[in-house]
Structures are given as structure tokens and as C-alpha cells.
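Here the complex is missing one protein chain, while the rest keep their positions.
Moving on to chain A:
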Amino acid sequence: MTGKKVRIRAKGKIFEGIVMPSFTGNLVLKLENGYNVGFAEYELLEVLEDVERVPIISELKRKDGLPDVKIISTGGTIASKIDYRTGAVTSQFTAEEIIADIPELAEICNVSAELLFNILSENMKPRHWIELARRVYEALKSYEGVIITHGTDTMHYSSAAISFMLSTPKPVVFVGAQRSSDRPSSDAAMNLLCSAKLSISDVGEVLVCMHGSTSDDYCLAHRGVKVRKMHTSRRDAFQSINAKPVAKINYPSLEVEWLSWRYRRGERELVLRDKLEEKVVLIKFFPGLSAEIIDFFHSKGYRGFVIEGTGLGHVSTDWIETLKRVCEDSIVLMTSQCLYGRVCDRVYDTGRDLLKAGVIEGEDMLPETALVKLMFLLGNYDLETAKELVKVNLVGEIEKRSQF
């Protein structure tokens, strides 16, 4: 009966309303005054007709002289609509609908939109990254820039994956929202407007564009391999780690200020390497964790290991023997759970033993970036070449110098 308008008798009164989804077994009605109310006992008097209304959205006209930008949605909702009658929030994804919600976008670029996936970002798998990389590759042949709307939970994994798989001469901008876009206070519109400006600017790399502070004052563009979600709910959750943000996009002026080195537009050739080795694992070490965990994955055929070690890049000394064995036919890459800083295994004995065992220092790479990099290297190169490349900066994932 959900969605139907009904008349009921409850608590000695007559109520009319639309039946809403219920999780308790009670009848939930949306009353005329807009409130939802649950009734445990009621008598259904009548099911009334419900008139369906069709949304009216005007056709989008292409504006000459504006650059063409492609928006690819992976299910991250940048512009949702609310049905005030049923209270349902649904995602929408035609260019017309996006523009209807954020009309300023039409002043920046001509938007084409495509719904690639409709999945929550926590359900993203490496095969989705491959498909996404292929779509972006195609789009880059005919558009000035590409915007990817993405759920925030795993956005930095995806941005790292696309960074390695796709050598791009044009901007590829990941964007999301921390506040769902059905709210008047959502950060979606400002994030998208700043991303649009970035997607037509003089940069040729994969970026993540999100709020730079809790205010609606500017967005920051982070390098796709140097960014991490550092807060569960704040607008400025995304931060560049061990690197400066690439750019600051002021709002509402949308002026772009470059903050660090960058690949310029046209600097790199468009190349796609769309293979990934999925049997790579990220293991966070903690006091008491047994090295059996390594053996387990190794026995399952895993040949890529990223360890999120302690401090400068350590695990317990009782892991050494196991690691020595595993390193013979695998890559073990050491990163740090400190996140900020660079791994250095030459300072303490444990570190030196790890190096001797064949563990490779992950420099200042984020553990998640290191994971994706290993997937990419093991998918496209033989083990020895992969071992060589893992310490080489490919797309900005390693900064040679650490700065304040």
C-alpha cells in the first residue's frame, strides 16, 4: 500500500494521508500537514486515488563558446530531488536535471552527463575502477575535462586508481558531497561548481575537489594520489597528506589559485593501462597481530602486500622470518599508520632487519595509495619491474621532499 493515499480511523479520529514505508510494523502516514505519524491500531476506511505528477524540466540549450565537460556519475548523488509528498529522496542524473538544480553550472561549461554506476562508494570494487578508467579515457578524447561524481567513503581509493591507470592531458576531477544534496545546506553545489571551473582550467591530472573549510568560502583541489578522507562527517574531510593541495578555488568567485607544482594541460599523452591485480592486500599492524595473517594471504595466491606499520615503518620482530620467506616471490611495501611523514627503516634495528628481509620502504605514500599502486604495478609489469617501479614516483604519489 506504500505510496497510496488512504483514509483511516485511529484513536477515535479520521485521518487521511499517504502510506509511507515502515520498519516497525506500524502504519506510517504522511498527513496533510506534512508530518509523518505512526499508528499501531487503525481501521482502513478507504484507499483514495493518488494522482501522479510528472516533473517538468526545460530542455537544455548548448551555449556557443563554452567548453564541453562530461560528468560521469558513479552513484554519488550530486543533485537529488525530494518528493515532498512521499518524502522520498532519489538521485537524478540527466544534464537537464543537474542544471535545473545548479543553474550557475550552465554559465561555466556545456554539460553532458552519464550515469555509469549507481552504487554506494563502499561497494566499489577494482573492476569498477577499470570500467571507470575506460569511460574517462573515451570521454577525454572529445571533452575539455571530465568530472566524476563519487561517494566520499572510497573516493580517494578511486582517485588513486584512475591516477595510475590513466595518463591524462586534461583535468579529471572527482567530486562528492559530505551533506546529502537534498539539503539546502548541502556542499554538493559549491563542490560541483568549483570542480567545473577546475575541469576547464590549465591542469592535466586527476584531482579531488572538495570543501577546503567548514565555511562555503573555497574548495581545495587535491592530487588524486595524495588525498585522504580524514573526517567522518565534516565538509572539509578531504585533505592532502604529505603534499600541498594543487589548487584553491574561491567561492563564489570561482577564481583558481595554484598552490603547488602540477601537470599542465597537454603536458602528458592520453594513455590507458587498464589492468589491475586484485590479489593485493593492505594489512594494518597492531601489537599482538600474528604474522600468520601474511601466510594466510600468501597461501591464497596474494603477491602484493602493503603493511600499515607503526611509526617510521615497523612491525614486530617476530614477523621477520615470515616476511623474509614471502618477499622471495612477492612485494611487501611498508607504509605507516601515522599517515603523515615518510617511512624510514634505516634508523632502528627492526627497520634494518625488515629491509634485510626484503621489505620495501613506501616513502611518504599513503597506505591506500600504495595498495592501489601495487595493484597497478602487478597488473601491468613482471615482479622485478614492479619492484623497481614501486619506489619510483609515477604520478605524484611520492614527494621527494617533506615540507612543513
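Observations on the structure shown:
Everything that follows uses one rule, which is that a contact is a pair of C-beta atoms (placed from the backbone, for glycine too) under 8 Å apart; a residue touches a chain by one contact, two chains touch by 3 or more; residues count from 1.
Basically, contacts and distances are computed from a predicted model.
Per UniProt, the protein behind the absent chain is "Glutamyl-tRNA(Gln) amidotransferase subunit E"; the candidates were "Coenzyme F420 hydrogenase subunit gamma", "NADH dehydrogenase", "Cation:proton antiporter" or "Glutamyl-tRNA(Gln) amidotransferase subunit E". Contact with the chain not shown here comes from a single listed residue; of A:M1, A:A40, A:L120 or A:V271, that residue is A:A40. Within the full complex, the residue among A:R234, A:K284, A:R325 or A:K387 touching the omitted chain is A:R234. Remark: the omitted chain is touched by one listed residue; of A:V28, A:V256, A:A291 or A:V332 this is A:V28.
Only one of the listed residues, A:K13, A:K61, A:K141 or A:K300, touches the absent chain: A:K13.
In the full complex, chain A touches the hidden chain at residues 11-13, 20, 23-24, 26, 28, 31-41, 53, 55-57, 81-85, 87, 89-90, 100-101, 179, 182-186, 189-190, 213-217, 232-235, 252.
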